[in-house]
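Below is the structure I would like to discuss, written out as structure tokens.
The other protein chains are all here in position, but one chain of the complex has been omitted.
Labels run A and B following the written order; every chain starts at residue 1.
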Amino acid sequence: MVETTSGDLRLVGLTKSFEAFTAVRALDLDIPQGSFFALLGPSGCGKTTTLRMIAGLEEPTAGQILIGDKDITGTKAYQRNVNTVFQSYALFPHMTVLDNVAFGLKRRGDKNATAKAKEALDLVQLGEVGRKKPAQLSGGMQQRVALARAIVNRPDVLLLDEPLGALDLKLRRQMQIELKRIQSEVGLTFVHVTHDQEEAMTMADSIAVMNGGNLEQLGDPATLYEQPRSTFVANFLGQSNLLRASVEGEPAANGIVYVTSHGHKLEVEREHLPHGIRDIWLGVRPEKLRLGPQGGPNQLQGEVSDVSFTGVATQYLVRMPWGRELVVVQQNDGSARARVGEAVTISWAAEHGFALDASQAADAGVEEES
Amino acid sequence: MADIAGVSTGEVRKPVRRGRLVPYVLLLPGMLWLVVFFVAPMVTLFSQSLQEGTVEEGYTFTGNVSIYADALQAYWPHLLRSIGYAATATVITLLLGYPLAYFIAQKAGRWKNIVLVLVIAPFFTSFLIRTLAWRTILSDTGPVTGFAQATGLTSLLQAVGLTATDTLLASKFAVIAGLTYNFLPFMILPLYASLERLDPRLVEAASDLYASPWESFRRVTWPLSLPGVVAGTLLTFIPAAGDFINSRLLGNTQTVMIGQVIDSQFLRVLDYPLAAALSFILLILIVTLVALYVRRAGTEELV
Partner (left out) sequence: MRWIRSHLLAFAALAVLAYMLIPNIVVAVFSFNDPVGRYNYTWTQFSTAAWTDPCGAQGICDAVGLSLQIGITASLVATVLGTMIAFALGRYRFHGREPTNLLIFMPMATPEVVMGSSLLTLFLMMGVPAGRTAILIAHIMFCVSFVVVAVKARVATLDPRLEEAAADLGANPLQTFLRVTLPLAAPGIAAGALLAFSLSFDDYIITNFNASPSSITFPMYVWGASQRGAPVQVNVIGTIMFLLALAFVFLGQFLSRRREKAA
């Protein structure tokens, strides 16, 4: 009988090294009980390895894993009160759906295993397929069985390893909402691993962005998006326009700081500047850029080089005099659209700009053509 | 960060390789059995060949290497003949088996399972009984021989030297026909396994790129089925070379294969050293041929 613990999930200095490389470097993370937490990052960033260490399927090279006050680092997978929804679902093909879902409960000697399993299947709206075998179900249904199989055990932490990857777009969107609903209904701590930043931002209460085994930034989706603290996060979540700039002098009384970029004098808010750095990347999100002057000092002239109509919005590529193209996204709200070759003015408000250390690579986190 | 459980968070913990001995424990009984009852006998076989004496008086190890020369001198025709028959039978099984294997793998659809069962079905009757049945089928007074005589097939076979008389039984022809029959399933099943994995869209792509059916076969299907061909030819040639049942039942004194010689030397003539030498020669011959063949064919995955 596994004793139930509850409390926050804490990773302390968690490290995993293999002979050739280090997958996870001294990760420190506090995941509040009952929250929906996302581990976000590109493939190879260490998020799946971290998940497997929490599940007990991978032994850490160093560090600790705690749930509340209990150190579970040394325990084996089948001794932990942690369950996983696998990426490939890993449903037992030789057992019925009901037996699959009841598996964990039966291993613990639960007398009401079958009844609880039925409840769990109802929770994911698959009450009628209990007698079928996994091979007879569609991908989406299999995914929900995998979820039921993990949830029914009411673990301290529920781990989800990119569970929606194999589903088509519409189904994925549906399941994202479903998962959120189920999590708030059942109240378990969910740790969701994904490389899809939209998915993470949609579902999670807080996100940890990982890169190359390190934690880049931790925060709620809005903060991460509007105030990225590294070029990696700026590029990985959504898109960013980064302009080389240098800080001029000290902040004024209203909190505005002036920076020069390519001969233009621009405004940035003081709290968006990293402390003590002179050379910066000035970042602005494409949807914060407007075509046409706004009446503030943040203006740049350029020529439209590409127009993409995406239904909800129009994306423009505007070529600057110094050669780089900026991305501007404008909602199709009826206002006039620019054409290729047109000379335009781009402007934005000072509070929409963020600044990052210029020593970071400008293309960190940009999605590569695979 | 203050550590809670008393474990320093800085040290590198060595992962405990639990169950490291498990594979060796699993391997031990079976491999031991093979070492004692497969490898050791090869050693005793070799040793027996170098001994001299008789069954009654016993044997002593003399290191009489000349026995190998004697054995080769006396029986090289049989060795050559065995290799020849086996090679012929292997080629014929390949020619006959390939179409059937291809048919089952790619074209059979819902009949696939039934046809596969029918391919394996002959095994359900003892192969001795089935080979004996060939005596009935090819009997001098039977319809098959009658048909062959009427169509001039027997004269053709005589002219080519596959039969000695105008009957079909007790001839080279019958022996090779028997060998082919016996080993067809051994050729078909590996071929089937290989062809089943062939993606039919590759043949479509070849056709899209102007290849005729023959060219598609030659340049796409055949190369991709090679692992199956190699496995099938090995599984056919090796046992066929050592076979003597077909020769005994369907052949004559001119078709004696090396297997028969070894069998009679061991169990009737009781000349153990000679028999052992012949057996060992056969082993070396086959191992060499197989090694050369596999190296040329280039497939490494045998088990």
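Criterion: a residue touches a chain if its C-beta (ideal position, glycine included) is under 8 Å from a C-beta of that chain, and two chains touch if they have at least 3 such contacts.
Keep in mind the model is a prediction, meaning the values are calculated, not measured.
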Self-check item: From B:128, B:226 or B:292, residue that would touch the chain that is not displayed
Solution: B:128
Self-check item: Footprint left on subunit A by the chain that the document does not show
Solution: 2, 55-57, 76-79, 82-84, 86, 88, 90-94, 96, 103-104, 107-108, 131-133, 136, 149-150, 153
Practice problem: For the chain that got dropped from the picture, name the residues of subunit B it touches. | Solution: 22-24, 26-27, 29-31, 33-35, 37-42, 44-45, 47-48, 96-97, 99-100, 102-104, 107, 113, 115, 117-137, 139, 141-142, 181, 184-185, 234-235, 238-239, 241-245, 249, 258-259, 262-263, 266-267, 272, 275-276, 279-280, 282-283, 286-287, 290, 302-303
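Keep in mind that, in the parts below, only the chains that are shown with their structure count from here on.
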Quiz prompt | Centroid spacing, where centroids are CA-atom means, of subunit A and subunit B in whole angstrom | solution = 59
